[in-house]
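All protein chains but one are shown at their positions in the complex.
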Amino acid sequence: MTFGESHGPALGCVVAGCPAGIPLETDVIRRELARRRPGGGGTATTRQEADLPELLSGVFEGKTLGTPIAIVVRNTNQRSGDYEDLRDLYRPGHADWTWEAKYGIRDHRGGGRTSGRETLGRVAAGAVAKALLREYGITIRAWTSQVAGILVPGPEDPGFDLEEGEKNPLRIPHRETAAQVLTVIEAIRKERDSAGGTVSCRVEGLPPGLGEPVFGKLDALLAMAMLSLGAAKGIEFGAGFAAAQGRGSALNDRPVPVEISPLPPGVPGLAYPENQAGGVLGGIATGMPLEFRVAFKPVPSIGQLQQTVDRRGAIRELIIQGRHDVCMVPRAVPVVEAMTALVLADLLLLRRCNRLES
Amino acid sequence: MTFGESHGPALGCVVAGCPAGIPLETDVIRRELARRRPGGGGTATTRQEADLPELLSGVFEGKTLGTPIAIVVRNTNQRSGDYEDLRDLYRPGHADWTWEAKYGIRDHRGGGRTSGRETLGRVAAGAVAKALLREYGITIRAWTSQVAGILVPGPEDPGFDLEEGEKNPLRIPHRETAAQVLTVIEAIRKERDSAGGTVSCRVEGLPPGLGEPVFGKLDALLAMAMLSLGAAKGIEFGAGFAAAQGRGSALNDRPVPVEISPLPPGVPGLAYPENQAGGVLGGIATGMPLEFRVAFKPVPSIGQLQQTVDRRGAIRELIIQGRHDVCMVPRAVPVVEAMTALVLADLLLLRRCNRLES
Amino acid sequence: MTFGESHGPALGCVVAGCPAGIPLETDVIRRELARRRPGGGGTATTRQEADLPELLSGVFEGKTLGTPIAIVVRNTNQRSGDYEDLRDLYRPGHADWTWEAKYGIRDHRGGGRTSGRETLGRVAAGAVAKALLREYGITIRAWTSQVAGILVPGPEDPGFDLEEGEKNPLRIPHRETAAQVLTVIEAIRKERDSAGGTVSCRVEGLPPGLGEPVFGKLDALLAMAMLSLGAAKGIEFGAGFAAAQGRGSALNDRPVPVEISPLPPGVPGLAYPENQAGGVLGGIATGMPLEFRVAFKPVPSIGQLQQTVDRRGAIRELIIQGRHDVCMVPRAVPVVEAMTALVLADLLLLRRCNRLES
Partner (left out) sequence: MTFGESHGPALGCVVAGCPAGIPLETDVIRRELARRRPGGGGTATTRQEADLPELLSGVFEGKTLGTPIAIVVRNTNQRSGDYEDLRDLYRPGHADWTWEAKYGIRDHRGGGRTSGRETLGRVAAGAVAKALLREYGITIRAWTSQVAGILVPGPEDPGFDLEEGEKNPLRIPHRETAAQVLTVIEAIRKERDSAGGTVSCRVEGLPPGLGEPVFGKLDALLAMAMLSLGAAKGIEFGAGFAAAQGRGSALNDRPVPVEISPLPPGVPGLAYPENQAGGVLGGIATGMPLEFRVAFKPVPSIGQLQQTVDRRGAIRELIIQGRHDVCMVPRAVPVVEAMTALVLADLLLLRRCNRLES
């Protein structure tokens, strides 16, 4: 549960259902929020918010109480005046009009609740979920895997280095590609245009058996979580859309026996080294790395002249001012991780109810 | 809510929350189930079930009562013996092992609950949802849009004809392509292999404003619904993954003023004729056709020799006998429609709570 | 989730979330349904249904699969014609008119979904929940504790005998009181009137810590479950309404140290022998017996002349024919047990998520 509008007093989240006894410090949350902030490098908005989280409840003497955890982040660096001329205009590619068609009212300042700032609450909640996953030895790493048509080499490439990705503002874990993309982004910025891209995510350490068929499947819940992100237009798991062009004989991962624990009595350990399934079969984790990719459309706020419609139904011309990302894909990386953490934490708790012995 | 295993006594669903007063006949449900049955043409399993639905509750004198609607379909043509040799084997590409890793027990006959027959309950429930959507003038049409790498021309092609698609067993709405695909499928069948493909879906008549941000977005709920289907590996909306390679200036649909009703007071009508967004902005329907595409991997049950593992952890060889589809994509078409109908019906009812005047 | 109308084709339930591996036979469900049937003795309706349950899914070779368990009971002994004259009349004390005010349509035959027969689905589902509770050593026993103003002596009375209660049609666990009540019931039957009463319920073996504050408290969920029964008008826990007249010094149960396991590390065992709290503090089980009492109003269907209103708004006189209980309290006993079992089973599964060690 998140709350808050881009230019309201604050944004935040309430995390219910977190077990008691998990170590949790404000600092951990602050660090995740910092990863979400505009990182420079010309890709990002120049709006600078401190984004300091305040932990209002649910934690006592450094550990979770089992009660709801409320986290609030104040909005401080608002220049709402920037948006006054958008009060009666519907920006192309934004949800301004659909929002009004739905509610009859909207907070026009910075997109209100549709703003990317809404993800602050998600990232804060995700930091709590990550603290839980840490207890299980589960790690989640996402990265920018394509920008403006330039593909980033994957984990099989010798130059792939996730630590490198954390250092550059593009979250591209491949030094040469990062440099190449920066040049392209700079060119797009000069054209007052914007670029889309994809985020890849890889989860290691998942226990086999995670995921609740038929209506709480691991991949289905992740698909919902990712498509709930503002600019997401698609998701694929493992071989994904390419699998739809292939043959069963090529796409069936071959199982091999391995030692895993714990498993229910009488069930042998299995691994699927080819992992074209992306770590999920029948909506249940196989124990292999979970792999998926999310497509994001370009930021719709561009500095070029666009044609649109105003509240009276008249056609108008518009040049969007204000502070906006050229490409928000790098900033989506920690959000994808946070949403993944929230889905996995839920499923980990639910899994305890699957069998009496578990 | 669906229930039932492939070779248990029956499968079915209970639909809660359907408003009172909707006309509903068993025959409508029967017709939808018939569309889901194996259609011949060499693509499909030879298991033949009558799949006659029985309406147990929630309907009185031809109209819904507002109470839960239970629909049951008996399993009659089971040859469970066919599966006895699979009791202790984990089939590659299936959820046999993940299911056991989760529950410690499974019904090995025909995949049990992971069988495609589970979708019977979904299609029956979808028939109820479609009856509700009909009252709103909303139509849902899905079709096979790619099989084994062969792309089916889209609605912009003069040969595109949805009625044609209903007539051929492949649900391909383009006569020449259908013929071409049939040849390829036949070749794959002879190789004892299987093929994947994609299903495209298009919804017309959606009222602008449908969809519940932030956690009940139209596209997010559809993504969850589609990825809950057995072999689905991905989904994309509108321009989808291609949008992730483009520029904002090209992908922002340009709004134009139109007459629409009803809208909240003071909100003008808008249309987005380019519709690269696929009918959804910010998780809310724009009123343009909703368009998405789902990727399905090939059927994992193939007649070739495969290597797998048995319950004692030993490597074994396996040739799957029994009755299986070469390509299940055509049979997924009515299921995609059903799941879409269920999501839209839920959102239509929720939408009534968005504003007091609505 | 239950479904079904009194005179529709069938009633039943679907139980989702039951863990895998629980032994479950149709016979256990049949026995619980038999306890719910009219028992003779002049208190009950003469409608005789076999009430044979059919297990459609979720169980394989005598054990639960972890998948939804569907149970159906056919309606066979319907005499819908008996109700034809009620099609346009609103019976006093029944939900006929409120139902129409809500849905604009109703199944007038035997009350449709508002019939006591709806509890068939609950009792069947409760039998599944009881099978789960059995694995934890939890026992639920309810009994008739008051009828027509005659109080039944409680467990502290030497004549109190729950086995005796199972033998007599009134479910009164006290032989002399049962005889006395039978005489009174017979007199009321002759006056063509009906009587109310209370059901008491006692649960033993609950692990301390059961119940989810703040919005899933043990007593709150039970209160909801009990007030969802047709004629229930009140519930109280432990000292209940009497506690509202007392002093803190008298009502605080005094804790004493005891050995209990398992408890979280560092937490000592406690017992509250006085148990005026009725086994629950702060919405969480104390481990003492859970005790509550439910008030049921008299059956509204009586054979006396009553004044009512018809569909055209005209005042009409009515004598209800058909088959009806003089006092339905004894038949509510297994339903109270079933609803209790369902609430406890849910909480037992949720409790696994409270702490990492649990």
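Per-chain residue numbering starts at 1, and chain names A, B and C are given in the order in which the chains are listed.
Basically, a residue touches a chain if its C-beta (ideal position, glycine included) is under 8 Å from a C-beta of that chain, and two chains touch if they have at least 3 such contacts.
In this text the structure is predicted, and so the values were computed from the model without any measurement.
Chemist: Would you indicate which residue among A:3, A:136 or A:215 is in contact with the undisplayed chain?
Modeler: A:3
Chemist: Even though one chain is hidden, which residues of subunit B still touch it in the full complex?
Modeler: Interface residues of subunit B facing the absent chain: 17, 19-22, 66-67, 135, 213, 349-350, 352-358.
Chemist: Can you list, in ascending order, the subunit A residues touching the missing chain?
Modeler: 1-5, 8-12, 14, 16, 20-21, 54-58, 60, 63, 65-70, 72, 102-107, 112-113
Chemist: If the hidden chain were put back, which residues of subunit C would touch it?
Modeler: 1-2, 90, 92-95, 97-105, 113-114, 118, 146, 148-149, 188, 191, 193-198, 208-211, 213-215, 217, 219-228, 230, 232-241, 243-249, 251-257, 263-270, 277-278, 281-287, 295-302, 304, 306-315, 351, 354-355, 357
In the analysis below, only the chains that are shown with their structure count from here on.
Chemist: Could you state the distance in Å from the CA-based centre of subunit A to that of subunit C?
Modeler: 46
Chemist: Between subunit B and subunit C, what is the gap in Å from one C-alpha centre to the other?
Modeler: It comes to 40 Å between the two C-alpha centres.
Chemist: Multi-chain contacts in subunit C: which residues touch at least two other chains?
Modeler: Residues 20-21, 66-67 of subunit C touch two or more partner chains.
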